[in-house]
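The structure that follows is given in the form of structure tokens.
For this view, one protein chain was removed and the others were kept in their places.
Chain lettering (A, B and C) follows the sequence in which the chains are written, and residue indices restart at 1 in each chain.
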Amino acid sequence: MKTKHRFLREPVEPFAVASGATADDLLARMERVSFQGRSLATARRIWQKMLADDCTIFFGIAGALSAGGMRLIISHLIAQRYVDCLVSTGANLYHDLHETRGRRHYLGSPQENDAALQAEHIDRVYDTYANEDEFIENDEWIAAFTLTLERRPYTTREYLYRLGEYLWNETGGDGILTAAYRANVPIFCPAIADSSIGMGISQARDRDASAGQVDVIADIMESANLVIRRPRTASVVLGGGTPKNFINQASVQAEFYDDRVGGHRYALQIVTDVPHFGGASGASLEEAQSWGKLAADAERVTVHADATLALPVLITALATSARDTLAARKPLRFDLSGPVMAVEGRPFPHARFEART
Amino acid sequence: MKTKHRFLREPVEPFAVASGATADDLLARMERVSFQGRSLATARRIWQKMLADDCTIFFGIAGALSAGGMRLIISHLIAQRYVDCLVSTGANLYHDLHETRGRRHYLGSPQENDAALQAEHIDRVYDTYANEDEFIENDEWIAAFTLTLERRPYTTREYLYRLGEYLWNETGGDGILTAAYRANVPIFCPAIADSSIGMGISQARDRDASAGQVDVIADIMESANLVIRRPRTASVVLGGGTPKNFINQASVQAEFYDDRVGGHRYALQIVTDVPHFGGASGASLEEAQSWGKLAADAERVTVHADATLALPVLITALATSARDTLAARKPLRFDLSGPVMAVEGRPFPHARFEART
Amino acid sequence: MKTKHRFLREPVEPFAVASGATADDLLARMERVSFQGRSLATARRIWQKMLADDCTIFFGIAGALSAGGMRLIISHLIAQRYVDCLVSTGANLYHDLHETRGRRHYLGSPQENDAALQAEHIDRVYDTYANEDEFIENDEWIAAFTLTLERRPYTTREYLYRLGEYLWNETGGDGILTAAYRANVPIFCPAIADSSIGMGISQARDRDASAGQVDVIADIMESANLVIRRPRTASVVLGGGTPKNFINQASVQAEFYDDRVGGHRYALQIVTDVPHFGGASGASLEEAQSWGKLAADAERVTVHADATLALPVLITALATSARDTLAARKPLRFDLSGPVMAVEGRPFPHARFEART
Partner (left out) sequence: MKTKHRFLREPVEPFAVASGATADDLLARMERVSFQGRSLATARRIWQKMLADDCTIFFGIAGALSAGGMRLIISHLIAQRYVDCLVSTGANLYHDLHETRGRRHYLGSPQENDAALQAEHIDRVYDTYANEDEFIENDEWIAAFTLTLERRPYTTREYLYRLGEYLWNETGGDGILTAAYRANVPIFCPAIADSSIGMGISQARDRDASAGQVDVIADIMESANLVIRRPRTASVVLGGGTPKNFINQASVQAEFYDDRVGGHRYALQIVTDVPHFGGASGASLEEAQSWGKLAADAERVTVHADATLALPVLITALATSARDTLAARKPLRFDLSGPVMAVEGRPFPHARFEART
């Protein structure tokens, strides 16, 4: 009987409608409902704990978030240092750049005739359109920027810092790349070759065979060294993909060189994939524990939802409830301006994994 | 070139974080993002149009919404007449009754050991627990109530009205059944035999072989007559299942007897199933047009999301923005107290489809 | 180290392509792959165990299986007694009847213009079309049949037996209803009011107010008594919905009256829904254990796949590997011809739950 009561301690509290309630109110009350409503409320609570704890927060973004209207939420998270290091697909950075340069994505319909769109050079992402001619012009812009760089290998971290700087100087516009540049938050893009940014870089190479050298292997080392330098980490992931795996890989690789590393202390993912097909995007956070990607006692939550629906609610609420925590937070200070990155004034070793300090 | 501009008219407007924003603010800005975030905002807009139009709004609920903390949102929608007729699974009404009777559901974990729960008589619904012993006691209560009724067939509509009345008289508690009773909103439960309410009724039958007569065929006739009486209809569905189909069936059946009926004028569904497996729960609203379940020009939106996440945001926003519309709305007045139901004082034909008026 | 080896005992055996391999071969080798390939192979093994064991096999079918070309697989399973009792949605029986009566469903496209289809009276189910005019004619046929019955309540079990008989006598055609009639396999349709069969019955009622009496509560009692009579049961479910729940409910209700009942000994489900939204269709078989729907040590498997893909492979393989087991199987013999059903010559109690024998 004792055991039974152990299971039946916290009742579900039916959500009561209150006109005028804020996002903060909503999530406070959704802590006591079930299923993905509760998961979203839990996500807010766990993120807030990360912010209050002394840890490095990795933030992975996949899916068409920038095209879909989420890029200013992401730039807010960077600028206000809800996160310490961004790992992104190339597409999210490219669509961000597209808008920071003053172009737009457009509201469309998933039922539109695609042959008609093709004829008009309009690219569709589900219910969203883009002008392909503008994309072609972006690629040239990226090629031109790339040709301004030195003829030596760049990590994606250094390349994207310079890209953000160039974009900021040209546009003064708000966005993911410019916010990361201004806040000195590193961005890694492990699959840069699988994106329009990579295509733009390849067009620079086409003009100058020594241009566009990207050193993705050094990215692996920098990201692992980041964990070795400060082994308490957290992972926030939207949508799976390469960012999700890269963040976990950094932790696993770091552990190989330093046994103080024991997996992320907190993990939060907003995904639409499911675990039972074996893909990494849908993998559960429980499974991540077996790999040591996550500490065995890590606080964790998976929200099974589309980020375009979940994120506006989550971050609006967090902006209210985490205000004081954020103000008190002392985020890592990075220097990203050269081939050798520094944290809190101390450079990272170059081209090797950092020894235990 | 003209055509091209036709496609690129309304830009995506990146969502900007505003601490303290209300649900109403959130959805206003989510109208201009993409994917399911936009769908949710569109759902609010379409529901508001339904309320402003002269139409009968059917509301279908499937999935574990009551156990999951959504029952007071649903009772609010009934009491405030955002909807005119509820179609429900038995489980949602049963779990509502459970809480209105003072019992609770509990916050649990999807990772709990189910053999341990079984040993303790705890029933799990994903991350939510219930005390099975209390469920057994509910069944008896339903049997006892059923034995108070006359020994004649009841539509589920009449049966559930009486159940709401009995529950209200005993508890004075707020919930779906009691709100529908008090607001004279009809509830149909086409699959009542596939639920614990059906099980409770069968236990009444066990004690008295003439008890517990349920006439589900007359439900079909009443629901179609409801459409025939006022052929402008709308459909709001959470989660698919029998409620989704029953609401569409009413429209199709009505059309057979009256060609003024031309399918729902508005349709809104919040579902997690997908169309490509052919199941009715996931069927698209486009497909529904081929059947004439939906008018060919109906305004419609599908939100691919868990209702426990989407509904609190949607209804909190709607409660603000639809206030005036609701105040001006003149909802249908029902008399549900007898075997023959009446709308606006005029009884429905008994056991036949209403002729064209 | 010992423990480690315990986990690493059975290696994955990469599937090697063998031209000309039979379905039986395929599944034999898929036992050693991962994810849903393995699940399908496991499903074959578990079904075969059910057949070899002394148990009553319930079979639930939801989704558009009949329209989608699966009805002769289902009739094969009934005729050859791979299963002992069918629980179906109305739609699957209706679409079966449609084809047994010589009408067809048609290959179509999910991208077709639905307004155009509506104009032509063509109903679309994802990539499949039907002629709505023929559906209307079916409804009349069902009404006419219903008017041949006595003016008293029928369980869906008795009604569907008579429907199968009538259909067989008229058409001599193969299908689900006719196979069940000929093999004396009971069919329950708990949500009959939510289907075109229900609509046809309501049209009979429209002509004669005393026609079309369906007693769905007695269905609950008969299905529970079936479990009480022989408490070793198994559950095979395609697609969730009301059939999945009704089969579990029979077990739970039976347990209330007889504590020898301890949940299904075997469970197999082929579903496309997922557990994390709390709906019954997607509920895991682990969760079912907490309710006692499933024995705590039951052999079980969930195949996350569309049944139109999984079923042809699974049953073709099973037809080979289970041949001897089927030949040796002594399935329950039912008499379904009257209001009182009999098993092995012994009638079921009427309108009460059977006492422990």
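Throughout what follows, contacts are C-beta pairs under 8 Å (C-beta built on N, C-alpha and C of every residue); 3 or more make two chains touch, one makes a residue touch a chain.
Worth saying up front: this structure is predicted, and the values here are computed from it rather than measured.
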Residue among A:A23, A:A91 or A:I187 that touches the chain left out of view: A:A91
Touching the absent chain when the full complex is considered, from A:E150, A:E170, A:D206 or A:D259: A:D206
Selected from C:W47, C:Y94 or C:Y126 as touching the chain missing from the view: C:Y126
Interface residues of chain C (partner: the chain not displayed): 3-4, 7-24, 26, 29-30, 32-40, 64, 67-73, 76, 99, 104-108, 111-112, 116-117, 120-122, 125-129, 131, 286, 303-306, 308-313, 315-316, 319-320, 323
Touch residues of chain A, complete complex, unshown partner: 62-64, 67-68, 91, 110, 112, 114-115, 117-119, 122-128, 132, 136, 139, 153, 190-196, 198-199, 201-202, 205-206, 209, 212-221, 224, 239, 241-242, 245-246, 249, 252-253, 256, 272-281, 283, 286-292, 296, 306, 308, 350-353
Absent-chain interface as seen on chain B, which is shown: 34-36, 274, 276-278, 302, 304
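Here is the rule we go by: only the chains that are shown with their structure count from here on.
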Farthest-lying chain, centroid of Cα atoms versus that of chain A: C
Centroid spacing, where centroids are CA-atom means, of chain A and chain C in whole angstrom: 45
Whole-Å separation of chain centres (CA-atom averages), chain A against chain B: 38
Overlap residues in chain C, where contacts from two or more other chains coincide: 274, 276-278
